[in-house]
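Excluded from the complex is one protein chain; the other protein chains are retained at their positions.
Right after this comes subunit A.
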Amino acid sequence: MLRRAVLQTFRQGLAQSFFKRNAVSLSETTVTHQPIETSNEADEKSVSKQKPGDESGNTVVVAPPEFRFMYPEFLPDPAMERRNRLKEKLERIDMLQRRSVVEIPEFYTGSVMAVTVADANSPNKFARFVGICIQRGGSGLRAWFILRNVVDKQGVEILYEMYCPLIQKIEVLRLERRLDESLLYLRDALPEYSTFPLDMEPERRLNNSVVPINPLKVKLRPRPWLERWERQNLQGVEDLNLPQRFYDKAEKVAKPWEKYDLMLQYRKTIPAEEQEKIFADVHSQLQQQEFKRKMRRRRGTDNEQ
């Protein structure tokens, strides 16, 4: 009974948190409901819900539902042929070990980040690259993200593996989301949408609890394009202004039944019960690491003063 209650609250929390976190941009303050605490506030208020016990009388710790979005690489690849619980557990231990050394902050596609990597060929021995995250993927230690920037009128994209030990520092300069999960269309967009100054300073967030969604609609360059953007249901792109035949062909090729295909969704995702177990496993260590980092930062500023 209690188990079901716990699951229900977790799943409700998943749905609610999705809507709450995807609040509209900072300019429109319509956040009337309770803000969801992010990892920053997690140590201040105990977000981890302590459920009043299971049969054995021990408290059951449930991780906050936002972890599914903040740490998606902890969820394994859903393909059943290649899943093994022991291997996933060992991989998670290794990931936490690496995270204890380097801070891998929360970020989404559309956030502007700076990554410092040890590079033998650069004069400083460290290479720092600033860019917008256009895509993110992989699970476990294979997790990666792509940063894009335009340097000297040349578009540059770099794929970074999140757990590579050559990475010295990952900073999030601007934490925000966009209307799409993948911003590959920036390759065909006007260069100003992908240009970010290489000496950009980290921006302070006004409202720490909610990750803003940037409703920017990007203008694309005239055709030819790298992909058929009209077939991809992009939200973050301005009206493509294509001849009608493109949209007709897109309709012919479209698979509108996929949104009703429950088994397809099931095969692509990890079920909620398993997600709960995985994050419950991992979240206490992540919280401890966050707390230690905060203390170190505070002590650092105190020393400076």
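For this structure, a couple of remarks:
In this text, a contact is a pair of C-beta atoms (placed from the backbone, for glycine too) under 8 Å apart; a residue touches a chain by one contact, two chains touch by 3 or more; residues count from 1.
Keep in mind that, in the parts below, contacts and distances are computed from a predicted model.
Its record in UniProt calls the unshown chain "Large ribosomal subunit protein uL3m", which is the match among "Proteasome subunit beta", "Large ribosomal subunit protein uL3m", "Radial spoke head protein 9 homolog" or "DNA-directed RNA polymerase III subunit RPC6".
Interface note for the absent chain: among A:D94, A:E181, A:E238 or A:E251, the touching residue is A:D94.
In the complete assembly, the contact with the undisplayed chain comes from A:P165, out of A:G137, A:P165, A:P191 or A:P271. Contact between subunit A and the unshown chain involves residues 81-84, 86-87, 90-91, 94-95, 97-98, 100-102, 118-120, 125, 140-142, 161, 163-168.
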